[in-house]
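Missing here is one protein chain; the remaining ones are kept as they sit in the complex.
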Amino acid sequence: MRHLLSIDDLDADDLHRLLELTDHMMEISSRPIPKVPALRGKNVVSLFFEDSTRTRTSFDTAAKRLSADTMNFSVSSSSVSKGESLRDTIETIAAMGVDAFVVRHRSSGAPQMITRWTNASIINAGDGWHQHPTQALLDCYTIRTGLNRRDGFDGLRIAIVGDIKHSRVARSDVQAFAALGAHVTVVAPPTLLPPSLDGWPVEVSHDLDSLLPDLDVLYLLRVQRERMEEALLPSLHEYSLLYGLTDARAARLAPHALVMHPGPMNRGVEMVADPGELSGSVILNQVTNGVAVRMAVLFWLLGSGTDLTEAP
Amino acid sequence: MRHLLSIDDLDADDLHRLLELTDHMMEISSRPIPKVPALRGKNVVSLFFEDSTRTRTSFDTAAKRLSADTMNFSVSSSSVSKGESLRDTIETIAAMGVDAFVVRHRSSGAPQMITRWTNASIINAGDGWHQHPTQALLDCYTIRTGLNRRDGFDGLRIAIVGDIKHSRVARSDVQAFAALGAHVTVVAPPTLLPPSLDGWPVEVSHDLDSLLPDLDVLYLLRVQRERMEEALLPSLHEYSLLYGLTDARAARLAPHALVMHPGPMNRGVEMVADPGELSGSVILNQVTNGVAVRMAVLFWLLGSGTDLTEAP
Partner (left out) sequence: MRHLLSIDDLDADDLHRLLELTDHMMEISSRPIPKVPALRGKNVVSLFFEDSTRTRTSFDTAAKRLSADTMNFSVSSSSVSKGESLRDTIETIAAMGVDAFVVRHRSSGAPQMITRWTNASIINAGDGWHQHPTQALLDCYTIRTGLNRRDGFDGLRIAIVGDIKHSRVARSDVQAFAALGAHVTVVAPPTLLPPSLDGWPVEVSHDLDSLLPDLDVLYLLRVQRERMEEALLPSLHEYSLLYGLTDARAARLAPHALVMHPGPMNRGVEMVADPGELSGSVILNQVTNGVAVRMAVLFWLLGSGTDLTEAP
């Protein structure tokens, strides 16, 4: 595997292997000096055409724990603002010596397109409404450890709630959860569902409340405030009434059920309860696991021939 | 000690110990390769909600000399601009694995508040009008070495001149200088003094000129131009006439007296003379000492169990 562009690139065996590799990365991350020399001399470049401190920092931290060098580009400070083409930008940076590009772009397919212009590995860190594969991997890892499901998600009932239509997180999560055997329901107002769900391995519901008692995982998506301006949402208040996680809804979840969110949360909208008071919240575990999952992905793509157990 | 939030957190013994530790850090900084592995694997995150290249760079340099990893966040590029709460931002970054946050914030008390949300050490790098403790430590170190006062400041006469009311530097410096035994006078127009100086271990003067010959240290504060718009200052010119360090005033200082400024200077306002021509100016020493003081603070908070003399 040279790139990670989509959860489609991974079969169930790949998913399991990446999640097992993540176990090793969690162990490394828990050491007093959480560093191994595995990727020393490798150059990992973040190329973010959309702002995301959270994801960029997670990849950056992951790369440093593996002793890779890192560089960050954001659109505003790059030559792209001088009218240079995306292709020229990629080829120029690559010519300085790059082993992997971590790419976020508002256009679906941009990371795929970039693979044509460089020999470096491309990791999709979110492209348009399309895919966000490392988010799906960290979500799988969080469920796997949170519910002690090392062998797969057979029989797990997962609801993903919110703006399915515009969410790359939903697309990647649905594929990954289903590939591992989970039963996934997407819950949204009709305006926030894709025109067709043909080929999505999901059920659809508009009624969160009836699902709650049977869920193993409640996954809340972030509400994008701009959807209201587009008249896809009547009001944040009404959204919150129908789909927000209130204390009353939280009380109806099974005691073992996990509450997840990709962040950043809109408190008072999709997250009305205080997540710090929800016994099932693993939202901060998702963040911690995100670093380890990204270490696993970087090592998987760049670490051939090196040994994770090599002394520093 | 887990945090450094205020000079109040330190008694005179702590101050002396930190200044002695700074001596070691100055020695390390003078080596051909000014680096020790003391904090290898520690992650120091700068979280600056107000811009300050100077202070951020000083901490960054200090952390690198101790072999810590560093990451920088500024408000504009963080999720805070997406409406995420400060608490969620802190908890999210902390979940990636942070040993210390270096925080600058326009609100007094923000660093204190942050200690509730994370187990990481918090270092206050300036909060509102409240405190800037590492500035006070570097100022103490500069006086200690500049006047050869390793045992304390008993009998030293220090004047702090300028906008006392809105200055966190003044608050921290007054406490630290007094704790070490100095006699401190604050000099300002009445509009730039706090409504009450109850509890401040200082004398007040509106007449800089009469103090000059007796001073051991003349400490100039930066004039904030926005104070004029608030009608707290009649004009920069008038301020300069009454409180600016002119060549004439410099000539009336004792030969051994130090001239200090936290930077950046307003030349022609509080600093009329050319500081490069003032024999007593230790303004650039303050900058150099700032790196060593911040190394000492980072090692004090994060270095337990490690040995400064360990080979690289």
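Letters A and B mark the chains in the order given here, with residues in each chain numbered from 1 onward.
Note that a contact is a pair of C-beta atoms (placed from the backbone, for glycine too) under 8 Å apart; a residue touches a chain by one contact, two chains touch by 3 or more.
Just so it is clear, the structure is predicted and the values come from calculations on it, not from any experiment.
S.K.: Quick one: say which of A:Met71, A:Met113 or A:Leu308 touches the chain that got left out.
M.R.: A:Met71
S.K.: Out of B:Arg54, B:Arg106, B:His237 or B:His256, which residue would touch the omitted chain in the full complex?
M.R.: Considering the complete complex, B:Arg54 is the one touching the chain left out.
S.K.: Touching the hidden chain in the full complex, which residues of chain B are there? Just list them.
M.R.: Output for chain B: 29, 31-35, 51-54, 57-58, 60-61, 64, 74, 225, 263-267, 284-285, 287-288, 290-291.
S.K.: Contacts of chain A with the missing chain: which residues?
M.R.: For chain A, the residues touching the absent chain are 40-41, 43, 69, 71, 73, 77-79, 81-85, 88-89, 91-93, 95-97.
By definition in this document, only the chains that are shown with their structure count from here on.
S.K.: Based only on mean CA positions, could you tell me how far chain A sits from chain B in angstrom?
M.R.: So the centre of chain A lies 41 Å away from the centre of chain B.
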